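The next block holds one structure in the form of structure tokens; read it before the comments.
Showing chain A:
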Amino acid sequence: MNITELLKDLNSRGLEAEKICDGEIKVIANKDNFITHLHYLQSINYEHLANINGVDYIDENEFEVVYQIYSYTDKIHIIFKVRIPREKPVIQSIVDLWEQAQFYEREVHEFYGIHFEGNKDLSPLFLEDWMDLPPLRKDFDTERFSEIVMGSMRNGGKK
Partner candidate 1 sequence: MVVINIILYSLFAILVGLIFMGIGRKVSARMHLRYGPPFYQSILDIFKLMSRKSFTHNFVMDLGMVMALAGLLGTMLYVPIAGHSAFISNSNIIVIMYLMAIGSLGMAMAVTASGNPNATIGISRALTMMLGYEIPFFIIVLGLIISNNSSSISVIAASQAGSIWNWNIWHMPLGYIAMEITLQAMMGEKPFDAMIAPAEVASGPMVELSGKYLGLGLLTHAVSIFVETGLMVNFFFGGGSNPIDFVIKQLGIYLIAVIFDNIFPRYKIEQAVKFLWIFPTGIAVVQLLLLAF
Partner candidate 2 sequence: MQIINYADEERRQEDNRKLWDKVTAYFRSRSLWMLHYCTGCGAMELPPIMTSRWDIERFGIVPMATPRQADILLLTGYASTNTMKRIIRTYEQMPEPKWVIAFGSCTVNGGMYWDSYNTVNNVGEYIPIDITIAGCMPRPEAILDTMVKLMNMVKSGDAKAFQKYKDNYGYYKANQDKLFARTAPVLESASLKYVHNETEGSEQ
């Protein structure tokens, strides 16, 4: 399936798909039924889940979870985006589709506080004894944090 056919196919399934460049498309999905779409993609040879990212759109009061999916047969990279509200950052886990999602989801959970329903082990992966807000959220004041904990100084201490 080449890229134009794929775009047509995905649009016909109710997804907002858009070509970014050769071999790379962007897809925006709804958080309620994105799993069925991922399932479909997996069934048409998109067998590689490269990563899961989180993005914090604090102005729009939303988190975005991005799944990077790749097909070795079609050589197409899909950037699959799902948005969830910031007040209640809960999304379904895709561990059943890709086993390696276990670790990616753990990481996203640790750094954004997004909860993945169905992932059994969301214990901290990188941070040790972390008690504050997840550090990559925009409302986490990293400057002030490092001032208090590490004693950091703006401009090396010069005013």
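Basically, a contact is a pair of C-beta atoms (placed from the backbone, for glycine too) under 8 Å apart; a residue touches a chain by one contact, two chains touch by 3 or more; residues count from 1.
Here is how the candidates were picked: all candidates are chains of the complex that A comes from, given by their letters.
Keep in mind it's a predicted model, so treat the numbers as computed, not measured.
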{"item": "Identity of the candidate that touches chain A (this complex; choices 1 or 2)", "value": "2"}
{"item": "Chain A to candidate 2 touching residues, read off their complex", "value": "87-90, 113, 115, 117, 126-129, 131-135, 139-146, 148-154, 156-157"}
